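See structure below.
A protein chain is absent from this complex, but the other protein chains hold their places.
In this document, chain identifiers A, B and C correspond to the written order of the chains, with residue numbering beginning at 1 in each.
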Amino acid sequence: MRTRGLAVGPEFLQWFGLFGAALTWTVQLVVGFGVTIARCGPANAVLGVDVKAWEVALMAAGIALVLLSEGAALSVLWETRNVDESGPPPEGRRRFFAVAASIGNLFFLVIIVLSGTGAVVHQPCHPA
Amino acid sequence: MSALPHSGKATTPRAVARVERARLARPNGWWGMAIFVATEATLFGTILGTYFYLRFNNLHWPPPGVPEPKLTLPLVLTAILVSTSVPVQLSVSAAARGQLPRARAALLFAAVLQAGYLGMQLHLFVHDVHEFPPSGSAYSSIYFTMLGAHHLHVFVGILLTLWILIRTASGLTSYRMNGLRATAFYWHFVNVLALCVLGTQLSPLA
Amino acid sequence: MRGLRKEISPNRAVFEPGERERLRRSLGRAGRIAIGAAAAIVLPAAAWAGNGQNALHPASKQEHAISVLWWVMLVGCSIGFGVIATLLLLGWIRRNRDYLPFGGRDRAGTAIVIGLGVFVPIVVLSILFVWSDLYVLKTTDAPAANSTRMSVRVIGHDWWWEIRYPGSRAVTANEIHIPVRTRVDMLGTTADVIHSFWVPELNRKVDLIPGRVNRLLLDADRPGEYRGQCAEFCGQQHAHMGMTVFADSPDVFQRWLANQERPARKPATPQAREGERLFLSLPCSGCHMIRGTGADGTIGPDLTHLATRDTLAALTLPTKPADLAHWIEDPQRYKPGSKMPGSALTSSQRDALVAYLGYLK
Partner (left out) sequence: MATTVTEPGLRRVERLERIWVEPRGLLGWLTTTDHKRIGLLYFFTTLAFFGAGGIEALLMRTQLSQPEEKVLSPETYNQLMTMHGVTMIFLFVIPMAIGAFGNYLVPLMIGARDMAFPRLNALSFWLFLASGLFMYASVFMHAAPNAGWFDYVPLALKPYSPGRNIDFYALGLIFNGISSTAAALNFIVTIFKLRAPGMSMNRMPLFCFAMLAVSLSLIFALPSLTIDLVFLELQRNLGFHFFDVPHGGDPLLWQHLFWLFGHPEVYIIILPAFGIATSIIPTFSKRKMIAFPLVALAELLVAFIGFGVWAHHMFATGLPTITLVFFAAASMMVVIPSTIQVFAWTVTVALGRPEFRAPLMFIGGFIVFFVLGGLSGIMFAAIPFDQATTDTYFVVAHFHFIIFGAAVFPILGGMFYWFPKVTGRLYHEGAAKFSFWLAFVGTALTFFPMHVVGLLGMTRRVYTYPSSLGWDAYNLSETIGAFILTAGLLLIFANLAYSRFRGAPAGPDPFFGGTLEWTTTSPPPPYNFPVIPTVKSAYPNWDVEDRRADAARLERGELVFDEGHETPASTVVDAVPDEIVEMPSESPWPLAVAVCTGLLFVMLLTRHYAVAGVFAGLALLAVAAWHAKEPLET
């Protein structure tokens, strides 16, 4: 998406702030879910998955990445503190997405922590 | 605002090249294909996901009596297919510079390779069907569904390429240029897909 | 347009005097609405305790945990609803006022949205997650393998329940007997499509799925009859797939089980003997088993002790002679689509069959 005369730095921060956390959670969900399926399926006899290790690793990496993208969002938010969120692009638009991202990333942080904790607290493959 | 490039009026290679230079963002056609590719990618994502879901659901994979997937021939064929991304991309950049003959030559070359690939793959496919029919087990069902879906996409890609070749025979317009861009994008996608499918297909060997 | 333009221009006026009072008064209203909303749901539900299939009338530790979860969530939700309803009412009350609170500026509004719309829910929902999905879940999930002294196998069929007692020859249908205050491991699977085993007053539900054995704890804390029903759509007669759990004192249960293990009683009266002969000669024996006779069908329920059951065809009819007769003559009238065909019998043949079945105690 090329647009006239934009510095790359703030652009990258804004988009990473917006999408970083979301994509992190996606990975945690898909891999984390896949691991439990692999661990609790018949094939585990040959695969031998260590589910806790996976989930802990996923949660840790996830938290780190989400904090990074929240940091990016907050930095853009600070950069554009004097800009109106419906103001002219690119600053106005950066402000707009930074406001959104700085709140949105919180949800992903909470989801990653909660589901990670749950996957660790419960004993593997005990049917609900 | 009349300074804006008018893609509709660009009906000569030179005019098309001018529009291509002046444009800031990608054309609607490219975006259309991008979204289409996104949904296609999801489609294959679910197919590959299903493959591994069923794999986790079975102790023996492939099940007893079904041969392990062949290694070399699929590898070679996929390498050939993936390599066609180069001529396809060359064709786009040539057309964008207004060099229509070169663009069509590159495209034709790619189409020949892709057709050859498809022919060989279909031969393999039929051979496998006789060896372990899809109705045999979950493994063979997902195996043939996955490969069949990919071959279908290659076939569609070849149709698109032929269509562009036919249309550009009577010269280049911005409309056809967009078509070419879209087709090229589609091919790059199908080639990446080929790698994913191959990886999945060969996963039992790992 | 011009006028409108002026109205929406930001940064005018400050907090109007009197607005605070109005806010405070209508917050009192919020409380009343919350209580009203709660009452609207609670009263009718609580009013009905005695139907034997009431998820809010727990008869076990597990179901009790679930209903506590429900009541707490209900109160929380009522408060949430009250807050939102209040804001809507504020709008309604203010509809004819010609000033904008907070001078039409967004700041205060945004603060409310972020406070009530983001931070409060994040905290509340995280707590709910930890409580319900980490803690309560541990009481309602499947019992740890071999952690119970007895277990009962439940096999779903279109459209009835086959019940077996591992370690015993007893086989019955649609009526599960368990000893009270005893942890019983229900091992559920299915013979055809997916069914779902649910006895609301005893525990949550669990699906019966081909190729899997799903487990559920049955642990009634007081004697009684607990009604259950198939909860997953399973075809034409999904509606007529009920079952009853009888929680009896251990000795009553043991007597019942001992009786169920025995082969069928031999009929004593000539009419009943005629009935047995008919049963074995007619198609009946192709589908039904009566242990101790030649009847060894496995398609329909085991009838060895039919007369000890209260109901027929998964709680569709009572096991009274009259109903039994109607059922034998034309099952499709009571349960269209059921696998049992009607049979053309003379009234004497029919009475003989009923008499015989009445013997199967």
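One rule holds in what follows: a residue touches a chain if its C-beta (ideal position, glycine included) is under 8 Å from a C-beta of that chain, and two chains touch if they have at least 3 such contacts.
What you see is a predicted model; the values in this text were computed from it and never measured.
Taking every chain of the complex into account, the absent chain touches A, B, C. When the full complex is taken into account, the listed residue touching the unshown chain is C:122, out of C:122, C:257 or C:345. Which of B:94, B:138, B:154 or B:180 touches the hidden chain is settled by the complete complex: it is B:138. The omitted chain makes contact with just one of the residues C:207, C:261, C:329 or C:351: C:207. Considering the complete assembly, chain A touches the hidden chain via residues 1-4, 22, 25-26, 29, 32-33, 36-37, 39-40, 51, 55, 85-90, 92-93, 95-97, 99-101, 103-104, 107, 110-111, 114-115, 118-119, 122-128. For chain B, the list of residues touching the undisplayed chain reads 1, 4-9, 11, 19, 22-25, 27-28, 31-32, 35-36, 38-40, 42-43, 45-47, 50, 53-54, 57-58, 63, 134-139, 141-142, 145, 159, 163, 167, 173, 175-176, 179. Mapped onto chain C, the interface with the missing chain covers residues 1-2, 4-5, 7-8, 40-41, 44-45, 48, 50-56, 63, 65-66, 69-70, 73, 77, 80-81, 84-85, 87-88, 90-92, 94-95, 97-98, 100-102, 104, 106, 108-110, 112-114, 116-118, 121-122, 125-126, 128-129, 132-134, 136-137, 139-142, 158, 192-194, 196, 198, 200, 204-207, 209-212, 214-215, 227, 229-239, 315, 336-337.
Here is the rule we use: only the chains that are shown with their structure count from here on.
A linear topology is adopted by the chain contact network, the touching chains following one after another without closure.
Averaged C-alpha coordinates put the centre of chain A at 31 Å from the centre of chain B.
Taking each chain's centre as the average of its CA atoms, chain B and chain C sit 51 Å apart. Looking at chain B, no residue sits in touch with two or more other chains. Touching two or more other chains at once is no residue of chain C.
Residues 103, 106-107, 110, 114, 117-118, 121-122, 126-128 of chain A are the ones touching chain C in the complex.
Interface residues of chain C facing chain A in the complex, by the touch rule stated above, are 114, 118, 122, 126, 129-130, 133-134, 137, 141-142, 144, 214-215.
On the chain A side of its complex with chain B, the touching residues are 1-4, 34, 37-38, 41-47.
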